[in-house]
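Every protein chain but one is kept in place in this view of the complex.
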């Protein structure tokens, strides 16, 4: 039943859009890190498919969708070609990329949660896996690029919270038996808008209380001196 | 049969303790790396559940226990809240945390080995997977924090050896058909005490013979000059 939230073709088209924009963000980081064209392709694939791959391994859906749907595999290659030839132009559209990335975040946290529940996970576990689906690709991207995952850094606008809100909305709807195309869409929209607001107003999450000194604000600089 | 080494409730309570202390170590590293509250929670979850997750994926126990037992998921969040608000106090108890971490190490290498054998792996493979269960979370923690895993570094007190001793004890007991609550407990204790001794006397493992110059002792500094 949950499978039919959207018509399959709409769902699939939305998935491809999400994969594409995540791939763009991976490819752009690869260019910034000075990788060659294969490095760009690898980072695009990993960013776009990593979250869903992790989810599918956890719920035992093997082979994962990333390896059974040719479109999922080709989309990041399209993103690679685009970024490879038009890199400065794509960078100039960073704002647009961010908006699409927010859309991908909203979409993936909802479909990830729904698929996990479909495979028999509990409500909390489904929400956790929905969150992992949405943010997992970006974490893998940053690990491969040898950077601290931007998900974990305090100096980045809220990214996990919108996905948590989207995933939580879905499990609440499941719990109260009101999950349908409309409430799912609302959950996607909630995560999407929240992420846009977080970027617009630079909302950030707090760090631990009572960190001992202001020096810890800039650990790298402090050690470098 | 192997499942009943301890009564289920005792086993579960011990698991939760191990997960909790591993989560504390992840959360503390996250604070030191200046992550925000979500970064702290992610690192706590990954450190606590990563090793078991890897084991469950390898033996095909999906969905992994980390996603089916709510307590496993919530424990790291408790650790996150604790570290978030009481960070300096938790740091001051680093010695106590280390003792608990040693207990977690001993416990996880034994239960990891036992579970792997239960799922049909050979003796050597079971011991290897027991080791991976015990140290895997810490390796993932360090990779996400963009640091060289402390497991691999020569300037850290022995960590792998106690886990190897614990796991090997278990497979020897299985081999000679003497695995029971008592011998399992002895294996946990052996790994635990060995780790405590390694920390107390700063036991370290040797590096490769015939490294060419003393310069290689400090590779980063050498290159920086």
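First chain written, first letter: the chains are A and B, and each begins at residue 1.
Methods note: contacts are C-beta pairs under 8 Å (C-beta built on N, C-alpha and C of every residue); 3 or more make two chains touch, one makes a residue touch a chain.
Nothing here was measured: the structure is a model prediction, and the numbers come from that model.
Set against the missing chain, the residues B:7, B:94 or B:124 yield one that touches it, B:124. What subunit A contributes to its contact with the hidden chain is residues 30-40, 42-43, 53, 57, 62-64, 67-68, 70, 73, 83-88, 143-146.
Residues of subunit B that touch the chain left out of the display are 57-60, 119-122, 124-125, 128-129, 139, 143, 146-149, 151-154, 160-161, 204-212, 216-217, 219.
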